[in-house]
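As you look at this complex, bear in mind that one protein chain is not there, while each of the others sits in place.
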Amino acid sequence: MKQKADWEPKLAGFLCKWCSYAGADLAGTSRKKYPANIRIIKVPCSGRVDPLFILKALRLGFDGVLVSGCHPGDCHYQTGNYRARRRVAITKRFLEYLGVKPQRIQASWVSASEAGKFADVVTEVTRGVKEVGPNQLFAERQGDGAKTEKRG
Amino acid sequence: MTTTNIRPSKFLARDNVYLPHIAVIENIIEETPGIRTFHFNFKDRKLQKEFSFESGQFGEYSIFGIGEAPFCISSSPTRRHHLEFTAQRVGRVTNALHRLGVGAEIGFRGPYGNSFPLDFLKGKNLVFVGGGIGLAPLRSLIWNVIDNRDKYKNIALVYGARTPNDLCFKYDLDAWGKDKTIKSVTTVDKGDKSWTGRVGVVPKILEEVAPSPKNAVAIVCGPPIMIRFTFPVLEKLGFTPEQMLTTLEKRMKCGIGKCGRCNIGNIYVCRDGPVFSYQQIKSFVSSEY
Amino acid sequence: MANKKISKKDIGKLLNQWGQQFAVFTPSREDGVAKMARWEGKDTGFLGWYWNTVVPPKANFLPPMEEMFRFQKDKEGYRIELPPDGGRQLIFGIRPCDARAMKIIDANFKELYQDPYYLNKRKSALLVGLGCTNPGESCFCTSMGVSPAESSDVDLMLTDIGDELLIEPVSAAGKELITKSRGLKAANKTDEAKAKEVKKASYNKVSRKLNTEGIADRLLASFDDQDFWEKVAAKCISCGICTLLCPTCYCFDINDELTRQQGTRFRSWDSCGFPVYTKMPMENPRAEKWKRVRQKVCHKYEFYPMSLDVIACTGCGRCIRLCPVNWDITQVLNSVPAKTKVGK
Partner (left out) sequence: MEQRLRSEARALLEQGKVDWIIGFEPGSLKFTTTPLITKDKNDAERLVINPFIVNNLANFLIGIKGRVGIVVKGCDSRSVVSLIQDNKVARENLVILGIPCTGVIDLSKVEKLAGKDRGELDDITREGERVTIKTDGKKKEFPITQVLFDHCLACEFPTPKEYDILLGEPSPPLANPVAQERIEKLRQLAPEQRWGFWEKELSRCIRCYACRNVCPACFCQRCFVEETEPQWVFPAPRWQDNLIFQITRNIHVAGRCTDCGECERACPVNIPLRSLTREMYDIVGELFQFKAGMDKDATPLLTHYEEKEAEEFFR
């Protein structure tokens, strides 16, 4: 499958409503520039992000996934982000082993006041996903199975 | 098990028994917060005209992209302006169904299964016992009987739900309450401030109402727990197992006795039922009904 | 019609010939898993290793997942589109047990309503049987009225007589096929005698036995014997191996899928061993494992014969061989007590 020149990646961003979501909001109101590639899904805590969310996003064709929560120690529910960290870590490592490119699964700590960091993160993640190209992971096989060059 | 009452549906789409006909929802009635009745007509006018069914039969309804689920046709074959079915919001398909509005298209296959044995009921006193949404199949038969009133003797109805808010078909209950030829009793498990009717579970109220078994047939439909407690009450009142009819609910997918899941012993509820006499149920190999 | 024969080294040529008219399937072993796969014109090695396929040939007629139709919505409303008809299949090397199994499930798909997906494939297909000369340890076909190297349920029956295969036409379609096939030699008396020997020897090799005498009655009598069924079910893990891979199990599920472009309705294999199989929103008549195990056993050996006059088992032995906990149907059925009905 040939990549179109004007292709823009689509990212799913699971943002904690207590921090990163507010950070994104602030980035918007303070006119910080960041790529419009991210579709934001508000979650009550990064600990709410089930690895299935990440998989479902990839299955639906999102080119990358960002999970963003409060800095360690700042969780509104005390420990949600610590738990998220373990889950994200094993999910990311495991998917990389299966052949998902590391750029596709990203995580960050962004507080409500870090509008600049949010914009930087989205810019970085978008750039990374652009490098690895469109998500063809779950696309139907074209012809014989040997032609897998655009996957991963 | 008798299979005399079974005949295949005549209304196949393109000779493929699994293809649904397209139907349009024309009206939606909110029976209770979780139960709605849908009025529909086939998109194909010719089919709409020719379609026929009998009380007790069911259809497989498609919400395209979500799936199929079986519901009985809750309107009467004697009132053919449109067809009706009633569904409680309990799962994937019914959740999607409850999101649909008037004008939405659904799929319909059927009618499937056997039906209430009208010939057997003719000239008899009929005792309807219903609980919750279980009134839906009974309702088809009740209107059928009312529209052929002279062929049947006395009609009694004991209907109940958990609370006054859970009563379905209140408009029908009102109409039947006004009909002098019907003895209609409505009850709730738990009343509220405005409830002035009876309070108590259906089997208990049925025992109090104590319909006579003489030349009578009881037709029971409701949640399994109600059915299980109602049969013994009827037996106590003197009804024989042949005088008790019910319609069973099972998980069905194909609706035509192929996919296997509604199998009990050598019958498939979708194909050989859903209407059974208690006599038949007692002869089932399994008590898994 | 007289019998024919063909040299084993010419089988490839024969399959290529048939391949012009049919989609030919032969046993194939991919990563150690034998199944019927599309003949690709080369490998006839299966004649050497083939015991039986892990995935039964029912998969050619009732695929593990199959499109029923697709639908699209436009301003006129929903439009339903049927998938294109597949070509005619020729299944080469089907074992007599599996051929019988096809006949058994035909009954289900024909009864009352015709199942178009299954029957269209089935009616247009030819089955070329290959006698089993080396029945496995888990096979008990002879107890189920199947002979490992003889079959009346195929179109052609092949028997290994050394360097050659004897070809016996069984059905009219089979006769027609060999009339039209090139490169077949006429079989002589010696070949036929040899084949007879092979068939007899194969029959006698099947050592596992299942006592089917009065089996339906015994099951009926023990139906409510919960202790017995709980004991039988104790080690079952409720997986779907013995049902999904059973050549006579036909249960299926129906599900819709929606993508942005269109929707599709699929049907796929399902198993009465799964708790969700019968689960309704409010209750589940077979939530307990022993009830599901009982259903599986009784459906095959009691209910199916009650309605369709045939036991839904051909003794292929897959369920025994593949079971992760060695749950053995022959042991279970041989232990069903013959006592009077309890309770009810």
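Side notes on the structure shown:
By written order: A, B and C. Residues from 1 in each chain.
Keep this in mind: contacts are C-beta pairs under 8 Å (C-beta built on N, C-alpha and C of every residue); 3 or more make two chains touch, one makes a residue touch a chain.
Computed from a predicted model, the values in this text were never measured in an experiment.
Counted over the whole complex, the shown chains touched by the missing one are A, B, C.
Considering the whole complex, the residue from C:31, C:163 or C:213 that touches the absent chain is C:31. Considering C:89, C:271, C:295 or C:314, the position touching the chain not shown turns out to be C:271 (whole complex). From the options B:78, B:95 or B:240, the residue with contact to the chain not on display is B:95. The missing chain lies against subunit C, touching residues 30-33, 51, 54-55, 64-65, 134, 136-138, 234-235, 237-241, 244-245, 253, 255, 257, 266, 268-269, 271, 274, 276, 320-322, 324-328, 330-331. The omitted chain makes contact with subunit B at the following residues, 91-92, 95. In the full complex, subunit A makes contact with the omitted chain through residues 51-52, 55-56, 59, 72-73, 79, 82-83, 85-101, 106-109, 121, 124, 137-138, 141, 145-146, 148-152.
Keep this in mind: only the chains that are shown with their structure count from here on.
Averaged C-alpha coordinates give centres for subunit B and subunit C that are 39 Å from one another. Separation between the centroids of subunit A and subunit B, computed from CA atoms only, is 50 Å.
Counting only residues that touch two or more partner chains, subunit B has none. Counting only residues that touch two or more partner chains, subunit C has none.
Across the interface of their complex, subunit C is touched by residues 6, 8, 13-20, 22, 43, 62-68, 90-91, 105, 107, 223-224, 249-251, 253-254, 256-261, 263-267, 271, 285-289 of subunit B. Contacts from subunit C toward subunit B in the complex involve residues 68-69, 71, 73, 77-78, 80, 82, 108-109, 111-117, 220, 223-224, 250-258, 263, 265, 267, 270, 272, 277-283, 285-286, 291, 295, 298-299, 302-304, 306-307, 344.
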